[in-house]
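Of the protein chains in this complex, one is absent; all others appear in place.
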Amino acid sequence: MLTLFLEAGKLKRLPRMGWLLRGIKNPESVADHTYRVALITLVLADMLKERGVEIDVEKALKISILHDLGEAKITDLPLEAQRYIDKKKAEKKAIMELLISLNSRSLEYFKLFEEYEEETSLEGRLVRFADKLEMLIQAYEYEKSGIQNLEEFWKALEYLKQSEFYDYFKELIDELELLKKEI
Amino acid sequence: MLTLFLEAGKLKRLPRMGWLLRGIKNPESVADHTYRVALITLVLADMLKERGVEIDVEKALKISILHDLGEAKITDLPLEAQRYIDKKKAEKKAIMELLISLNSRSLEYFKLFEEYEEETSLEGRLVRFADKLEMLIQAYEYEKSGIQNLEEFWKALEYLKQSEFYDYFKELIDELELLKKEI
Amino acid sequence: MLTLFLEAGKLKRLPRMGWLLRGIKNPESVADHTYRVALITLVLADMLKERGVEIDVEKALKISILHDLGEAKITDLPLEAQRYIDKKKAEKKAIMELLISLNSRSLEYFKLFEEYEEETSLEGRLVRFADKLEMLIQAYEYEKSGIQNLEEFWKALEYLKQSEFYDYFKELIDELELLKKEI
Amino acid sequence: MLTLFLEAGKLKRLPRMGWLLRGIKNPESVADHTYRVALITLVLADMLKERGVEIDVEKALKISILHDLGEAKITDLPLEAQRYIDKKKAEKKAIMELLISLNSRSLEYFKLFEEYEEETSLEGRLVRFADKLEMLIQAYEYEKSGIQNLEEFWKALEYLKQSEFYDYFKELIDELELLKKEI
Amino acid sequence: MLTLFLEAGKLKRLPRMGWLLRGIKNPESVADHTYRVALITLVLADMLKERGVEIDVEKALKISILHDLGEAKITDLPLEAQRYIDKKKAEKKAIMELLISLNSRSLEYFKLFEEYEEETSLEGRLVRFADKLEMLIQAYEYEKSGIQNLEEFWKALEYLKQSEFYDYFKELIDELELLKKEI
Partner (left out) sequence: MLTLFLEAGKLKRLPRMGWLLRGIKNPESVADHTYRVALITLVLADMLKERGVEIDVEKALKISILHDLGEAKITDLPLEAQRYIDKKKAEKKAIMELLISLNSRSLEYFKLFEEYEEETSLEGRLVRFADKLEMLIQAYEYEKSGIQNLEEFWKALEYLKQSEFYDYFKELIDELELLKKEI
């Protein structure tokens, strides 16, 4: 169990590569990102529930906390690297190995990760939505502080708009888009 | 809601002051720390449940994600500063203000924070336990990489040993203590 | 005495929080800031004297060197945090404790700090003027290097313009304002 | 051609992951490393030639400059990640794509890279030797400055000792080993 | 020989001062720069040869790898400092001392450095050309990421345009100039 916590500590040291390669010195860590994904998931999941959607909030939170764990082994491969590397396959193998020390729990957690990776459950898809949203909020924050050259990240906005969750969080997405325009 | 997420983004930029003041350049962020507290909470809460303890895992996860949110307003005041500042009071006011944009949810989340702050629920106390444990794992990692002068952090070990959770996680704590001795 | 010097060393490690929270990675330290406040105080005080103002240059220099010392204990609380924390009170307590090892000198130095904090002497007010001016020069430098999102710092310009010292240093302030407009 | 130079610029921003994951904040970049590999190659190749070995110094220098270029696309995958990812295959594809803009030159440079990767020429093997030696010198420098936890890197010493070049550079390797012991 | 490699390691730690003084935190190292100068030299030298220019590629590569070595002793003195310091003289003395441990090789390498410094050979001048070009590509990359205040570096463009190599690499220079305009 301690091994798992020590491996997770690597996420604190791993820079988010997309930012780094675009020239942002000392960008956020993978753990930084995961933290806000978890917070966003918490708020969005509770809101969905409030509006009558049948969602398992506990499950959504677990997925959000686990969703980038595999990067402790394979690092945060930037999108570009994924043309040369089968990230999905590598990440699955990595996360399986990381969880193995938990014995009985390992299979449950692995399945949660798969629901995220394959987008096969509502909760998995919500974390994917939160993951993209978090990245855009960070892009906005970087741009607001004067960093440029991040346009291509905003393609993810399209993903959010075509998501099943868009109707519920339209106001939130619109507000972010507006803020970006005002920079 | 976006305001809350933007405020939470400050936790990525805030260095954990205890490390910084002991001379660690570019230490982990508050968000880095919170991420691993959430992961530890997830694993420990599930284990407690497995062993028959009545614990609300969802609640524990929510508390872990929210427990340092107030620092977005008041920063990570080091222990020493708390001799001059009533941190508890300031943090409560800050977190109340941060949550207010969530309307109906704000009170629920504030109460969760209070359970942590005042250690009035099992879940609140578990997050406190995870919070101290996370700090010790980080202290161990820093020491392993050659950093010295962190002895006083290890006083927290006593807290863990006197906790109601110690019997459940004795093996984990012992293993950490052993690793530290082997540095 | 060595204790005081070691405590002052913390100012080298403390980032200026206002910049940090607006997304400037590795901003200047509190000590960096204090250094230039002292230099500005030196030049301005000598100029005032030259123009016939009765000012105690030695006293002004001492105040400038001591004016942020309390932050070694309470850290550089950003403006926003001061809505939740009585910074003035905390800082006074902190600086008193820091100086106590100097025995006979401690009271004198504490009084100098109070003249700054309460703006009760010409020298105290000059250091306040230098403190704000230094911040604006730094804001200008950050903006010139491409950092944005610092507009709110420029409110301090109003403070400078309404100061009793403005007439003496109008040319200096105007020059800075002009440079800013040219960015 | 400019594209290639811009891609190579990423090597300046990519941290060497092995150091990063062991807790070294802001470690050397891949470009930092490549620079010294090139210098070591220059000195060793000239020495070999002096001692009568038939070696193409120009070719060796070219290989040293090109040997990590593929990381601009796939990043510096740490050894551990290579259990989940076929780095060799990914790197070959990446370097091929990077060089393609050079037209007629691209094939020649790709072949040079392959000689390094597959250790099929004397020059390729010399750069591999220089690559490992450079890493050990860096490990020594980090350890000398107080960083610990780098023992596993020293396994590469065995590689150097079993190399065909060891007899020529025994004195150099011994000296490094001695310095390490004296830390 | 090991001494030389250890001294060269300082180039990894030395920030390029021109960027640093304009407010770029943690800019590239001297080694970062040298690496890309070597890569550019490799590509340009081979192209010149292809087009029938009599150029010694091996020699050009050696010069590129050695051209900033003296900075291990005298640091990267910014242009401004050179009004107070005779950099050329200091650098020659420094590089001589650095190379002395190589015995027979030291004179050869020193002469190569002089060809660069004094621009007395085609290869020396090509490395000078590559050195300036590398700086401009870096300036472009910094500007693209949002950094401002680098206009004065672009004076080097004039140097490139008046170079004997301009006719061969006009397309490359034009492309860079175009990219800059598009920022």
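Just so it is clear, A, B, C, D and E label the chains in written order, and each chain counts residues from 1 on its own.
One rule holds in what follows: a contact is a pair of C-beta atoms (placed from the backbone, for glycine too) under 8 Å apart; a residue touches a chain by one contact, two chains touch by 3 or more.
Since the structure is predicted, the reported quantities are computational estimates derived from the model, not experimental observations.
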| item | value |
| --- | --- |
| Chains on display which the left-out chain touches in the complete complex | B, C, D, E |
| Hidden-chain contact residue, picked from the options C:Leu39, C:Val53, C:Met96 or C:Leu157 | C:Leu39 |
| Residue in contact with the excluded chain [from E:Arg51, E:Lys93 or E:Lys155] | E:Lys93 |
| Footprint left on subunit D by the chain that the document does not show | 25-26, 141-142, 144-146, 183 |
| Residue numbers in subunit C that touch the chain omitted from display | 1-2, 4-6, 8-9, 11-12, 26, 28-29, 31-32, 34-36, 38-40, 42-43, 46-47, 50, 57-58, 61-62, 65-66, 69, 102, 104-105, 134, 137-138, 141, 172, 175-176, 179 |
| Touch residues of subunit E, complete complex, unshown partner | 10, 13-15, 17, 20-21, 23, 25-26, 73-75, 77-78, 80-81, 83-86, 89-91, 93-94 |
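To be clear about the criterion, only the chains that are shown with their structure count from here on.
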| item | value |
| --- | --- |
| CA centroid of subunit A to CA centroid of subunit B, Å | 21 |
| Geometric centre distance via CA averages, subunit E-subunit B, whole Å | 49 |
| Contacts with 2+ other chains: residues of subunit A | 23, 25-26, 141, 146 |
